[in-house]
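Each remark here refers to the structure printed beneath this line.
A single protein chain has been omitted from the complex, and every remaining protein chain is retained in its original position.
Every chain is named by a letter (A, B, C, D and E) in the order it is written, and numbering of its residues begins at 1.
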Amino acid sequence: MPYINIKITDENVTKEQKRQLIIGATQLLVDVLDKNPKTTHVVIEEISIDNWGVDSKQYSNSEKFKL
Amino acid sequence: MPYINIKITDENVTKEQKRQLIIGATQLLVDVLDKNPKTTHVVIEEISIDNWGVDSKQYSNSEKFKL
Amino acid sequence: MPYINIKITDENVTKEQKRQLIIGATQLLVDVLDKNPKTTHVVIEEISIDNWGVDSKQYSNSEKFKL
Amino acid sequence: MPYINIKITDENVTKEQKRQLIIGATQLLVDVLDKNPKTTHVVIEEISIDNWGVDSKQYSNSEKFKL
Amino acid sequence: MPYINIKITDENVTKEQKRQLIIGATQLLVDVLDKNPKTTHVVIEEISIDNWGVDSKQYSNSEKFKL
Partner (left out) sequence: MPYINIKITDENVTKEQKRQLIIGATQLLVDVLDKNPKTTHVVIEEISIDNWGVDSKQYSNSEKFKL
């Protein structure tokens, strides 16, 4: 505890970027709520661009918006 | 907002079917709750048939039920 | 299966509106993917307006956008 | 997109602390992945201390660990 | 890790029952996958019976099925 789940589109996120997300999210919970990093979990889920929609538009079909 | 997460078994769902799920789910939130489609997100997650169970049975081991 | 999770802000959604969301989401999975309604679950989660943010803004602090 | 879900125990988290979580999580996705804040959603869920367990121990029954 | 999320309807589940769910779910991950209980988290979420639907029926409106 806490548990932070980050869902993003699957677009070549690097291992190093994931490492930075893990460090940053953990630090955020330490800074704001004084949580214990040892029990703070971060789980990143990468979603295919066919499987994400905003404004009724499938992300893979859209050129008009940046997620 | 809203955020709609649809979990289904991974069985050759086509890009066009996913598009229809995104459109339909967004429209549902517009129709019932007058939500703004521009901030309505739909995320579809496809789960391996080994990883889904109902009634204690792994879906990949079952011939008796249709999900 | 399928499992549909709908997260919305907690703003006096009525029991009848929830019923319509359940019916509509189930029908969507039947129509698009020929899923079995008997095993289709819909779970609606209402989130306090202090607990939802878009564009770095807490929804309860914002007058500028409609979710 | 992205969608960030933060689950924490329900222990008098203030509206201001939630605001800081929303700002910090959004900024993290901007900094690391250059995501668009306008479509970045943060949802905070507060879980009763009876309902969270680590190491087989219910948090409300435990004095030995800090979450 | 692992992270186990249990969603049930909100129907007077006692603190002791929740404790048993936490113990049982943790033990399951130890037994089957030799996971470390110290990093195994269990989160129980109780959902209003108006907010859960199966087979297009709102649970609070149904007398025909037992969840």
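Criterion: contacts are C-beta pairs under 8 Å (C-beta built on N, C-alpha and C of every residue); 3 or more make two chains touch, one makes a residue touch a chain.
It should be emphasised that the depicted structure is a prediction, and the values quoted were computed from it without experimental measurement.
One chain is not displayed; in the complete assembly it touches the shown chains A, B, C, E. In the complete assembly, the contact with the undisplayed chain comes from E:T9, out of E:T9, E:S48 or E:N61. One chain of the complex is left out; on chain E, the residues touching it are 1-9, 13, 17, 20-21, 24-25, 28-29, 31-33, 35-36, 39, 52, 54, 59, 65-67. For chain B, the list of residues touching the undisplayed chain reads 7, 45, 47, 50-58, 60-61. Residues of chain C that touch the chain left out of the display are 1, 3, 39, 41, 43.
Here, only the chains that are shown with their structure count from here on.
Computed centre separation for the pair chain C/chain D is 20 angstrom, with centres defined by C-alpha atoms. Shared contact sites, meaning residues of chain B that touch two or more other chains, fall at 1, 3, 25, 39, 41, 43. Taken as a contact graph, the chains fit none of the simple arrangements: neither line, ring, star nor complete graph. A list of each chain pair in contact follows: A-B, A-D, A-E, B-C, B-D, C-D, C-E, D-E.
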